[in-house]
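Note that one protein chain of the assembly has been removed; the remaining protein chains are unaltered in position.
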Amino acid sequence: MNPESNLKKNRVLLIRCKDEAGLIHRITGFLANIGANIVGNQEFVEPLGKVFFMRTEYSLENSSKEEGLISELAKILPKDAKLTLSNPRFPKVVLLATKEPHCLGDILLRWRYGELPMELQGVVSNHEILGDLVRDFKLPFHCISSEGMSREEHEKQLNSYLRELQPDWIVLAKYMRILTPEFVKKWEHRILNIHHSFLPAFVGAKPYEQAYKRGVKIIGGTAHIVTENLDEGPILVQDVCHVDHGYSPERLVLYGRDLEKVVLSKALRLLLEDRVMIFQNRTIIFE
Amino acid sequence: MNPESNLKKNRVLLIRCKDEAGLIHRITGFLANIGANIVGNQEFVEPLGKVFFMRTEYSLENSSKEEGLISELAKILPKDAKLTLSNPRFPKVVLLATKEPHCLGDILLRWRYGELPMELQGVVSNHEILGDLVRDFKLPFHCISSEGMSREEHEKQLNSYLRELQPDWIVLAKYMRILTPEFVKKWEHRILNIHHSFLPAFVGAKPYEQAYKRGVKIIGGTAHIVTENLDEGPILVQDVCHVDHGYSPERLVLYGRDLEKVVLSKALRLLLEDRVMIFQNRTIIFE
Amino acid sequence: MNPESNLKKNRVLLIRCKDEAGLIHRITGFLANIGANIVGNQEFVEPLGKVFFMRTEYSLENSSKEEGLISELAKILPKDAKLTLSNPRFPKVVLLATKEPHCLGDILLRWRYGELPMELQGVVSNHEILGDLVRDFKLPFHCISSEGMSREEHEKQLNSYLRELQPDWIVLAKYMRILTPEFVKKWEHRILNIHHSFLPAFVGAKPYEQAYKRGVKIIGGTAHIVTENLDEGPILVQDVCHVDHGYSPERLVLYGRDLEKVVLSKALRLLLEDRVMIFQNRTIIFE
Partner (left out) sequence: MNPESNLKKNRVLLIRCKDEAGLIHRITGFLANIGANIVGNQEFVEPLGKVFFMRTEYSLENSSKEEGLISELAKILPKDAKLTLSNPRFPKVVLLATKEPHCLGDILLRWRYGELPMELQGVVSNHEILGDLVRDFKLPFHCISSEGMSREEHEKQLNSYLRELQPDWIVLAKYMRILTPEFVKKWEHRILNIHHSFLPAFVGAKPYEQAYKRGVKIIGGTAHIVTENLDEGPILVQDVCHVDHGYSPERLVLYGRDLEKVVLSKALRLLLEDRVMIFQNRTIIFE
């Protein structure tokens, strides 16, 4: 795709503040004033914490009017208000993978045919095996082997590669290494992971074997933001399928993969379209 | 229903033994010999333990031929074989409930209209509140309050009531008390429970509040056999529904109830039709 | 329930008009002015017709302020605006059934335990068989047999009964008679039906037999508003379950019933909570 096609048509404004009377009235009035044409508008008030969330998608002919929008709008909102205006360009994304191709391949295909609005910068893996696939899609593949290396050394190399690219999102497309809390903190709320189970069930390793032994009648996949506590970050998308006693662990893996790839790609699209707000350990998703 | 209608049309033979060549051949030959007309036949070989499971449903005009069937058939099967022949009468069932009516009411309705082939002996509760409902269905309601009583004393009264009735199945239709290991052992593999979550997620109390705080995008219900380890017995049926950030804990409860009642009733029907075999901590279900 | 408990806590305002800039701003401003405290707010702009839909739930201490609300608010909205303010009392509902108890029983149980905010006026059937069940719930049961009667005569009797009660909603809980267009017109957009299939598949009679012969791998249930074209009115709720070749037509019926009753009750609750707006042949549902 040429660079121009990486420009978004509309802007997205995300607002979060404590709830009080008249918020929507003030915000929509402000936007009308600068000539913004609201395309879509969604709000939510979290009932326990009384926190107000809003997503507004609008188009604006005279983009000079947008200057200072955030600071001007903040003046008429509660002091704790956090406002985020989407970047006019497609978000930059780096994918991390290990050996399994199903999630990686699924994202590559969607990206190649314009289904995911992102600038895909490249793929990093701790193994060589997926390099051919990535190169067939004319994308940079970077192998950072972890052999004979401490976890810190390995992450240092990974980090120096990522710092250069400055991605908006890092997607763990079946990246089978545990990240240190330091690494996660550096890229806080910018790492998306797919967990091969219906969280919070089967936290940790070998979830399909766990599932088989436990004899569950449903398996699932969970896409979540990575936080310092492994497998406990905010959940974006989950899906499941029914299974029975006749499914061997291998068969569960096979069916699980179909869930994993669709769930991860859906979650990535939500992020790319600025539809996700994080609150405590939960997500507010304006679909 | 009059007593005659409590007779089943067909017999069900359940067999379990270590797998070896020729088992199906031998068993079906034996049944053909005594003139049994096989209506349905299902087998499964558990791949890890190499254990053979079989469910055969048959009709037999000359029921005298059935005498000694189990011992005769055992002679041509591996030594570890366990054979169970279904009782020709409907299984006897007692329901235990506390205050919530949705599972209890669902079972009462199905039973009243012949959808569950059982002899429903009565309902026990540790509260009075559901008595009216049960009596409207012309069934014995027995309140055993636990107030001012130790867990042991309470279970003793419960047990003495149950011993008299000798139910084949005890169904916990939202019975909100924890049973002691002693009680569970007395009625081993004969207690069915509905857990208000997608096990093994949210083991324990207040699963909907847990689910809300964890921000899951799917909630579920699980029907399982009660074992000494709370919420860890063999699973019979699970189902789920999609939810989003807009669902309050109260709303999750509401949607969860619909899952719970349908899942519990499905599981109960599977038991009543002799479709469930337990192996280690899993169920083999011949639907 | 005593009459006082039939009062709703909050008011619901439904608005529909052609879309134009500033609508939300004007409406929320107007409500703030009369002191309404907005509890929830949802909007939708139908992209093809550019029609604006809004549902606002609010509480108002000084209810005298509500007088003239509709006409005052209409003045600042486009001329085609349709505004509906929810009645402060629970909606009145009559159930129509025939012989099958599962949907009727499910609604009765939910109503008995306060899960459906409605004033249930009674049950009409063209058969006697469900009378016992209804009377056990201390509700009026009215049998209007259709034997030896023309469709017009039968509906005339039905209508005269309904005219007296003036229900807000008529729920067809497996009412197995086809209503004439004249009848439907009299109660336009006020009749809710459950169709025993995943519409628009298997329109018409014997859907489970059709489904079996077609060999579908999924069956479903559909709750919809009744319009003059049989089975083609706006859809409120649908759900499905997976089946396979081993399901006999009888078994499909059994599993279908579980879908039907849950789907119908969910749809009824959406109506009772003023969450449904009808546009052309579709529903906008603010959940």
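Residue numbering begins at 1 within each chain, and the chains themselves are lettered A, B and C in the order written.
By our rule, a residue touches a chain if its C-beta (ideal position, glycine included) is under 8 Å from a C-beta of that chain, and two chains touch if they have at least 3 such contacts.
Because the structure is predicted, anything quoted here is derived from the model rather than measured.
Peer 1: Which residue from C:60, C:81, C:165 or C:240 sits in contact with the chain not drawn here?
Peer 2: Result: among the candidates, C:240 touches the missing chain.
Peer 1: Specify the residue from the set B:45, B:254 or B:278 that touches the hidden chain.
Peer 2: B:45
Peer 1: Need a quick check: the contact residues on chain B for the chain that isn't drawn.
Peer 2: Touching the missing chain: residues 21-22, 24-25, 28-29, 32, 37-38, 40-41, 43, 45, 242.
Peer 1: In the complete complex, which positions of chain A touch the hidden chain?
Peer 2: 101-102, 105-106, 109, 112-113, 115, 133, 136-137, 246, 254, 258, 262, 265-266, 287
Peer 1: When the complex is taken as a whole, what residues of chain C touch the one chain not shown?
Peer 2: These residues of chain C touch the chain that is not shown: 44, 46-47, 198-202, 213-218, 220, 234-240, 244-246, 248, 280-285, 287.
In this text, only the chains that are shown with their structure count from here on.
Peer 1: Chain pair with the most contact pairs?
Peer 2: Highest contact count among chain pairs: A-B.
Peer 1: Mind checking the centre-to-centre distance between chain A and chain B? Centres are C-alpha means, answer in whole Å.
Peer 2: Distance between chain centres, rounded to whole Å: 42 Å.
Peer 1: Indicate the residues of chain B shared as contacts by at least two other chains.
Peer 2: Residues 246, 287 of chain B touch two or more partner chains.
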